[in-house]
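The other protein chains are all here in position, but one chain of the complex has been omitted.
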Amino acid sequence: MEKILNKIIDNNRYLIKEGAVADYIPALLKANPNHIGICVMDVDGNIYKAGDYTEKFTIQSISKVMSLMLALIDNGEDQVFKKIDYEPTEEPFNTLFKLDFPHTIKPSNPMINSGAIVTTSLIKGEGEERFNRLLTLIRTVTENPNISYNEEVYLSEKETGNKNRAMAYLMKSRGFIEGDVEDILDTYFKQCSIEVTAVDIARIGLFIANRCKLSKGDRICDNKTASILTAIMATCGMYNFSGEYASTVGIPSKSGVGGGILGTIPYKMGIGVFSPALDQYGNSIAGYGIMADLSKELNLNIF
Amino acid sequence: MEKILNKIIDNNRYLIKEGAVADYIPALLKANPNHIGICVMDVDGNIYKAGDYTEKFTIQSISKVMSLMLALIDNGEDQVFKKIDYEPTEEPFNTLFKLDFPHTIKPSNPMINSGAIVTTSLIKGEGEERFNRLLTLIRTVTENPNISYNEEVYLSEKETGNKNRAMAYLMKSRGFIEGDVEDILDTYFKQCSIEVTAVDIARIGLFIANRCKLSKGDRICDNKTASILTAIMATCGMYNFSGEYASTVGIPSKSGVGGGILGTIPYKMGIGVFSPALDQYGNSIAGYGIMADLSKELNLNIF
Amino acid sequence: MEKILNKIIDNNRYLIKEGAVADYIPALLKANPNHIGICVMDVDGNIYKAGDYTEKFTIQSISKVMSLMLALIDNGEDQVFKKIDYEPTEEPFNTLFKLDFPHTIKPSNPMINSGAIVTTSLIKGEGEERFNRLLTLIRTVTENPNISYNEEVYLSEKETGNKNRAMAYLMKSRGFIEGDVEDILDTYFKQCSIEVTAVDIARIGLFIANRCKLSKGDRICDNKTASILTAIMATCGMYNFSGEYASTVGIPSKSGVGGGILGTIPYKMGIGVFSPALDQYGNSIAGYGIMADLSKELNLNIF
Partner (left out) sequence: MEKILNKIIDNNRYLIKEGAVADYIPALLKANPNHIGICVMDVDGNIYKAGDYTEKFTIQSISKVMSLMLALIDNGEDQVFKKIDYEPTEEPFNTLFKLDFPHTIKPSNPMINSGAIVTTSLIKGEGEERFNRLLTLIRTVTENPNISYNEEVYLSEKETGNKNRAMAYLMKSRGFIEGDVEDILDTYFKQCSIEVTAVDIARIGLFIANRCKLSKGDRICDNKTASILTAIMATCGMYNFSGEYASTVGIPSKSGVGGGILGTIPYKMGIGVFSPALDQYGNSIAGYGIMADLSKELNLNIF
């Protein structure tokens, strides 16, 4: 198996040159574009790793899956989806314009930035508490108590996150979010700056595949939550490439501009991939190639 | 099993009153809103039926799955998706406005009307040939040689289909479609008017679940085409309710405003549901309830 | 005075090379880009001409002023502006997307194509009668009984006018226009193909400046209609360059992609300019330069 993983990595390494590391958050420019790592965990407890799986990277939008999980735990499905729709959009992750349409009543889904900012606002807690509760959940699910956030990336996001700030103030003015906008943004920027490895990401994927059970069998949330998270990843997880990804890979996934991709195959497997060079949609370019090959090689396409 | 199906029908019959039969095509107003029928076929050859499964209804948007199948057979994936994107949209099935944006280069996906009109334009053939080839494919896949179209509904669609006409001329002016617009629309209106039953629809679902194999084992198209069709149904098949449907039902499906819903569960099952009262999205309102119950009862959620 | 006009023509001749004759209607490509003509008529009966003022060109969008005049005569201000708004738009003349927004109830103004198509639909008459009544009005106002339309341009517009066709069908589907769409479009394409000279155009301008009185004093419509036409030309007449034109020229004007510009200065003067090379907005590029110079030289800016 690890031989297969290494071969797939090698086959996709050339893609790095066709992508570029994220440049809209200055601190992300420091990433080493040559890194490629992968980790696969199945429900039988097998763990396979290859490449730079020990390298840390910021979780970025993959955190949206975890904040949605926590918002669902805190509020229940009905309350969450009163405030955020479930619908995929063909607009980019940082789209804003429909939020200004008179007939819009909530952001399209929790995987684009506007929806994710609402998700974060729904996590219970005051001030630092929101972030701390989310970090605790991520540590629990990854079974890695050492996970923390990268201060430099956080400050860089905070300083340059004007599009996110615009969304948040627009949603505030329309009554889509409650609470202090800068507080919510602060949590949001911090959650994006959490550092993980491909192994941590694979474990999140396995946890969801296992219907929200930890490796020792403890249940954090119910089967229905696992289905919702998986469905939303499958329909919205790869930004405005989600449809093409579903048709060509067929693994419910969530990407982040840090270069990570989280994959989950219900009742079967969790996958973590990492390679920081991105394509035009903001997805890891080699990561996509790896996922596509993995899907074919191991027959993982759920469709 | 048929007992379960009957119970599910009974449990969802009350929903009929909360919906309404389609009114934008005058001839559809004649549908009997009280009809509810279902048919389930599994890969082992079992067939279960309940309710008004012998009633005919027009296939409407479910035909988009079949025209996409034929366009893929005729042109291959690359050529088709040069002309139509794979991306779900949060806009309604008859959305048009993004087609006028300077940066738009193709319709969002083949399940909304604009994309489906392009799909139809990609079917090879002159004049009547396009439609006849599609009808032949549908007869083959449903294994029902008696399928034909409803002349009254076709003429009604043709007369009142001004929004579809607007889309087609707009796409023509932007170079998104080639060929004679009225010819393409004529085929499109005719394909929507094809009459089927819940049994026919279930057989389409089974065919896709069986990776495009007929009951006697003949292959019409390849496994990859089955995956693409299933993925597109899962992400775009229920109009701008597709995301919520994925999260709450989890069965790759395609609805039509005639009241039908086609479901397919890879390697497992095909489902046909029929009930003509629609919700605000244009999906069968009792049909959605039935699919949701069926998914829970038989544990069919793929996510 | 004619010396001034000749000097202004010479000063702006270089602009021709920076523009291009309209290419989206194939027959317009035959225009000679080197033509420049001008005619100025004041309320005291003086007529000044220079350059190619005897050359014929198709009236194109300048006809929108005349069709609006006739629609106002036929229906009154209230009825017309129930169906078309008065508001300038920053979108191009052939914009369509807002017509698809749920909250839109009419096109923005009568100077963009969508609004002009509605205007034409409001002219009373069956079949050919609409067009014939408009042609008669134009002959009356220009005091030129020889005016007619160019069959080749008309057929070319009809064949290639798919964007206009899309707008018309979209507006039909939303109830913004009544009547037969192809009939209305036929009149619209024909009215755009009417051939005029700079002298004819200047006389239209003088007629409006004279509060809708012919040279012998006969009144065709009232002072209020003259004010409305002038106000709409001032705010919407130069497509999505109207604002910049108002700030830099200050003469209420209407352009056409045939290369003509109609100017009117209330109680003072009518101006006709012709030069077929267009800028990016669809306005005559040398025509704009000529109008700007004329405004400065003769102190015509009304603002």
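Worth pointing out:
In this document, chain identifiers A, B and C correspond to the written order of the chains, with residue numbering beginning at 1 in each.
The rule we apply is simple: a residue touches a chain if its C-beta (ideal position, glycine included) is under 8 Å from a C-beta of that chain, and two chains touch if they have at least 3 such contacts.
Values in this document were obtained by computation on a predicted structure and should not be read as measured data.
Residue C:87 is the one among C:10, C:87, C:152 or C:297 that touches the chain missing from this view. Only one residue from A:46, A:173 or A:215 touches the chain missing from this view: A:173. Among C:73, C:234 or C:257, only C:234 touches the chain left out of the display. Interface residues of chain B with the unshown chain, by the touch rule above, are 101-103.
Counting the whole complex, the residues of chain C in touch with the unshown chain are 81, 85-90, 98, 108-109, 227-228, 230-232, 234-236, 240-244, 246-247, 250, 252, 266, 301-303.
Residue-level contact of chain A with the missing chain is found at 95-98, 100-101, 162-163, 165-170, 172-173, 181.
Simple rule for what comes next: only the chains that are shown with their structure count from here on.
For chain C, the chain with the farthest CA centroid is A. Between the Cα centres of chain B and chain C there is a gap of 47 Å. In chain C, the residues that reach two or more other chains under the touch definition are 101.
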